[in-house]
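For this depiction, one protein chain was excluded, whereas all remaining protein chains were kept in their positions.
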Amino acid sequence: MFLQDAPEGGVQYWELLVSGLGWTLAVSACAWVIALLLGSAIGTLRTTHRAWVTRVGNAWVELFRNIPLLVQMFLWYFVAPEFVPALKSWVIAADPAHAQFLSAVLCLGLFTSARIAEQVRAGIQSLPQGQRLAGMALGLREPQVYRYVLLPMAFRIIIPPLTSETMNLIKNSSIALTIGLAELTFRAREIGEYTFHFFEAFSAATLIYVAIAMAANRVMALVERRTAVPGYIAHGAK
Amino acid sequence: MQLDFGSLSGALPYLWKGFRYTVELTTISAAGGLFFGTLLALARLSSIKPLALAASAYVNLMRSVPLVLVIFWFFFLVPFALQWALGTERPPLVGAERTAIITFIMFEAAYFCEIMRAGIQSIPRGQVYAASALGLTYGQSMAHVVLPQAFRNMLPVLLTQTIILFQDTSLVYVISATDFVGAASKIAQRDSRLVEMYLFVAFVYFVLCYALSYAVKRLQLKIAIIR
Partner (left out) sequence: MITIDNVSKWYGAFQVLDGCTTGVQKGDVVVVCGPSGSGKSTLIKCVNGLEPFQQGDITVDGIPVGSPGTDLPKLRSRVGMVFQHFELFPHLSITQNLALAQVKVLKRTRDEAVERGLKLLDRVGLAAQREKFPGQLSGGQQQRVAIARALSMDPICMLFDEPTSALDPEMINEVLDVMVQLASDGMTMMVVTHEMGFARKVAHRVIFMDHGRIVEDATKDDFFGKPHSERAQQFLAKILQH
């Protein structure tokens, strides 16, 4: 049935699925980059013992953690443009898919950044306090202590939780269908509605998600192996 | 941009109805999810290989698929499952609200399973040996010795998962069930007041979830001190 023609645009159903997968991966990849950069920065700043920086970081994490992702999606898509006139005129003029894509990327990127910030902070704080002191005692300045001593170990330690955050991000990207983004789950439902073969359509999407999850797992396991430190037993450290 | 929260007051009874459904869905799903999740955890840790494999396959499948897709799956499957189970001629009409309850129980069971499994594994083997040495059967030692301790150890994590569940129930929006977000979005469309409505919903969720997670944090500290 996936080889049949879809009612619009002269494409076959499997092509709809592939294009949905494309949007899912594109949204996830862009959001992941934002989340990793922003999350690392905020997570790091939260460990620098400066009261107001810590407070801003905590507020950031709490804000994104305590509002349902669906509502955040609506806020980015429906509400944010109302407060930024330039954005609003762009949204009206632009291809709807572009506006949906931008909203979804910002929403998922910032949401995930709060979760990654939490992991990065925990990773840095799990290192013995002496590591920071040893770096300082050698005359390294604070940014150097982070760059050469703390962050390299912290990131190695948090690879497993980062893996599950990556999976969560890919799964969460399906929420973008609520603002009309034609990602994978959107297309599966659409094909089901056109053909009444819901079972096949949902099965195909499920298999694709499972395959993505397995692939992401493999990649992260590879990264973990590549960056493993000889003689260092993770988790067992004091 | 002029904000006008005036139309909100007229909508409050409808929003309240939606909110009550959200709370209902959360509590029933948490209780049901915990029950089936505990059974799943016992199955995963069971020495009966096929049972353990089936349980872990179910859990891993649920955890690797987006909740939205799971909701679609159940919305599609539940009527047929009931038709088969009840032996009726046609698939019965269940409605989005009730389907959602079944969906969330089954979905959350997978997540609660992993929490309870960690809880059970955190109990020292000696406790099981001691229970067996006293002559308790497997079922008795689980029910009276292991599970109560596992539950107590994991209580903060279980509550945190329930707060996440509380937020996730908003996704019943995709099958047009009228939960808190669903009610808000219906009024928002009717009155063309999307901005005020969604800001209001976000504010309510934030205040509630922040307060609840603060309470869980306090509880966690208290437990840590008692130990």
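Read from first to last, the chains carry the letters A and B; within each, the first residue is number 1.
One rule holds in what follows: a residue touches a chain if its C-beta (ideal position, glycine included) is under 8 Å from a C-beta of that chain, and two chains touch if they have at least 3 such contacts.
Nothing here was measured: the structure is a model prediction, and the numbers come from that model.
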What chains on display are touched by the one that is not shown?
A
Which one, A:V33, A:V56, A:I92 or A:L133, makes contact with the chain that was left out?
A:L133
Even though one chain is hidden, which residues of subunit A still touch it in the full complex?
128, 130-131, 133-141, 144, 148-149, 152-153, 156, 229-233, 238
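Operating definition for what follows: only the chains that are shown with their structure count from here on.
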Given the complex, residues on subunit B that touch subunit A span 1, 61, 64-69, 72-73, 76, 167-168, 170-171, 173-174, 181, 185, 194-195, 198-199, 201-202, 205-206, 209-210, 213
Subunit A residues touching subunit B - in the complex, by the definition given at the top
62-63, 65-72, 74-75, 78-79, 82-83, 167, 171-175, 177-178, 185, 188-189, 192, 198-199, 202, 205-206, 209-210, 213-214
